[in-house]
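Removed: one protein chain of the complex. Kept in place: all other protein chains.
Here is chain A:
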Amino acid sequence: MNYTPLLLSLKIAGIATCIVLVFGTLFARLLARNQFPGKRIIESILMLPLVLPPTVVGFGLLYLFGNNGPIGSILMQAFDFQIVFTWIGAVIAATVVAFPLMYQSASAAFQNYDRNIENAALTMGASKFRVFWTISFPLAWPGLLAGLVLTFARALGEFGATLMIAGYIPNKTETIPLAIYFAVETGNSEAATFWVLSIIAVGFSAILWLNWWSGRNILKFTNDK
């Protein structure tokens, strides 16, 4: 059995999750408690990949990053760097598709505690940076972690957009979902079954752990007399 799809999937989902963690948290923190005109429109755009078919996202990414696209052509000319049909394309697809899940969780997490807790820290002379790292981030962490698990699971399962921008190149862009599809196509049901079972195992453990962990956290904050 060739395990490259597993390693490739973990690498792509792992990197995408890191990117989404940073940007999802940042956007959520900036937007969660500030009111400004156009906020709802920005939020709708950020959430759009959740409701669009992944093929539409893939089409958009192919347009942007294709060798003749606005971003793709610049990268090609300046750095001789191609994104389409590489694993980096798969990372971009997974990032965009999973982003709304992190944004949604993080947004809820930052609105979930009393704002005066941050205000109190500010009146005590703490810089905004210190308040974020010592107050906001730890208090939002349970929600952020939940978002991370969902993001990772979604990135791991990404198929449609990945196929469109990264294509199916064995050992190069062959993630588990792609491996399953093409194993079925070529009648290799043994490999298909193996990958199906393994991705079910990963997804199930992630959700199970998340449920167990968040349940434990709720207990900690309510019954700790």
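Following the convention adopted for this analysis, contacts are C-beta pairs under 8 Å (C-beta built on N, C-alpha and C of every residue); 3 or more make two chains touch, one makes a residue touch a chain; residues count from 1.
What we mean here is this: contacts and distances are computed from a predicted model.
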Chain not present in the shown complex, as UniProt names it (candidates "ABC transporter", "Long-chain acyl-CoA synthetase", "Gluconate 2-dehydrogenase subunit 3 family protein" or "NADH-quinone oxidoreductase subunit K"): "ABC transporter"
Residue among A:75, A:139, A:191 or A:210 touching the omitted chain: A:139
Hidden-chain contact residue, picked from the options A:2, A:111 or A:127: A:127
Omitted-chain contact residue, chosen from A:117, A:169 or A:197: A:117
Positions on chain A where the hidden chain makes contact: 113-114, 116-117, 119-128, 134-135, 138-139, 221, 224-225
